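Below you will find the structure I want to go over with you.
With one protein chain held back, the other chains of the complex are shown just where they sit.
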Amino acid sequence: MTRVGVVGWGVYIPRYRIRTEEVARLWGDDPQRIADVYLVNEKSVEALDEDAVTIAVEAARIALRRAGVSRERVGAVYVGTESKPYAVKPIASILIDALGLRNDILAVDMEFACKAGGDGLAAIAGLVEAGRVEYGIAVGVDTSQGEPGEHLDYSASSGGAALVVGRDGVAAELEAMYAYASDTPDFWRRDGSPYPMHGEGFTGEPAYFRHIIEAVRGLVSKYGYKPADFTYAVFHQPNGRFPLRVASALGIPMDRVKPGIVVTHIGNTYNASALIGFARVLEMAKPGDRILLVTYGSGAGSDAFVFRVTDVITERQRAPAPAVEHMLRNKVYVDYAQYLKMRKMIKLLE
Amino acid sequence: MRHESVPMYWRNIPQYYRLVAKRCRQCGAVYFPPALRCRCGSAELEDYDELPHEGRLVEYTVLYQVGTDFLKQKPLIVGLVELNGGVRAVGQIVDAQPDRLAPGTRVELVFRRVAVDGRHGLIMYGYKFRPVQP
Partner (left out) sequence: MTGVYVVGAALRPAGRHYGENIDDMAAEVLGKALADAGVDIEALFVASSTTELVNRQQILGAYILESLGIDKIPAFRVECGDGSGGAAVTAAYYALASGEYGCVAVVGVDKPNDVLSNQQVDVYAAVMDTYFERYFGFTPLSHAALMAKMYLKRHGYKYEDLAAWAVLMHERGAENPYAYFRRRVKLEDVLSSEYTSEPLRLYDVAPLVDGAAAAVLCRDRRDGPRIMSVAVATNAVPFNMRSEYDTLYSLREAAARAYKAAGISPRDVAAAEVHDSLSIFGVLAVEGLGLAERGGALAALKRGGLRVNMSGGLKARGNALGATGVYQLVEVAWQLVGREFKRADGRYGVVHSMGGVDRTSAVIVVGL
């Protein structure tokens, strides 16, 4: 029996995209300046009949198929999101019945801004290590909110990632984990508010950078890693610049960060952001590679994980399940009017 | 429909979420929607959990006159799909451009919102189909 780790992964990105220039056209911004600032060329948009639940189901279905784990062996489902279609009513229980999992398992919805999806991974790893469950599924999913015309309108997007976590058939062993959190109000959404508020520049230094850097420094010093140990480093991606800057602050070379950056193509999928990057890296990793995965959630906290890729990875990469590249490539562009309709930002009775 | 019955939705969740059919233990015939008795006369039907998620479009139409649940989604593309293995199902075809569909188009099952009971009521989910290639 190997160490606990990722047995399978699945990513679902809705088919629709809106280009940054189309959003800029609406709001009188210079599209080139926006693209340069955020390094976001386009972002994914969920269809009118999609939400965090449907995206979570699709991602988890793909992850289970890739893992080749029979659904009776799954003992826990954790869903991290800040886009719950219901204020009160869990997503995890819908997942159980949509995936046909056993009903006598742990089903949990979690919220920590964009970090909760990764927190599910940490929770399930603990349950597996304790021998309480055989496999668990951690899902990070969002149909991210952003006020039209506001900064977030250029990045807030939709997508989901699911990880099947267990001990048997592990493709990426979890070697180490380190967490860092503090009360740093950089971004929030009040109960009942449709869109989040944020502190613009304040989301940077005291928030994103401080927490990620502290988590990674803590991890490195506690477990004795060097930046050069990481074949790939994947960070939460609110835009294209932040992960590059934080990598540079940590002394991690750009070519190890860029493969995991998806925000340029799909925008910020909040809870799925780092996990989709992680899944993409898993699809190109080789046995022996070491992957640093760092999530970030506003408010604020960061979890740093180190994975060691095993020989099983090639089998998982070849599994008959849609790859991240497939999701990134299969797209249909929409204009701003369609975007507003699909995101239910024009008043719809449905 | 406004104030759709919750139990009516809830009890069909196995079919709506993952195409749970019935299969005859005697002759293997598959029934979707589930039946209680097989055409061969046998009453021994077992759950077939679940039907394949891939198939091909048999025929489709673009529907412009829709009920109140679908007013904001019209036109709806709806069709008859033959799943791998031969069982057919009817369903909405989403993420699709009608002029790129044809009988034989490869489709896959997706999980989507089907109907929403107003602003405060239940969100009801279920299967739909979409072309494998956009």
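Letters A and B name the chains as they come in the text, with residue numbers starting at 1 for each one.
Note that in this section contacts are C-beta pairs under 8 Å (C-beta built on N, C-alpha and C of every residue); 3 or more make two chains touch, one makes a residue touch a chain.
This structure is a prediction, so every number in the text was calculated from the model and none was measured.
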Visible chains in contact with the missing one: B
Residue of B:T68, B:N84 or B:Q97 in touch with the missing chain, whole complex considered: B:T68
For subunit B, the residues touching the chain missing from this view: 1, 8, 12, 15-16, 31-33, 59-71, 73, 76, 78-80, 88-92, 98, 114-115, 124, 126, 128
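We adopt the following convention: only the chains that are shown with their structure count from here on.
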Whole-Å separation of chain centres (CA-atom averages), subunit A against subunit B: 30
In the complex, subunit A residues that touch subunit B: 15-16, 47-51, 53-54, 57-58, 61, 85-86, 94, 97-100, 330-332, 341, 348-350
Touching residues (chain side subunit B, partner subunit A) in the complex: 13-14, 17-18, 49-50, 53, 69, 71-73, 94-95, 97, 110-116, 118-119, 123, 125, 128, 130, 133-134
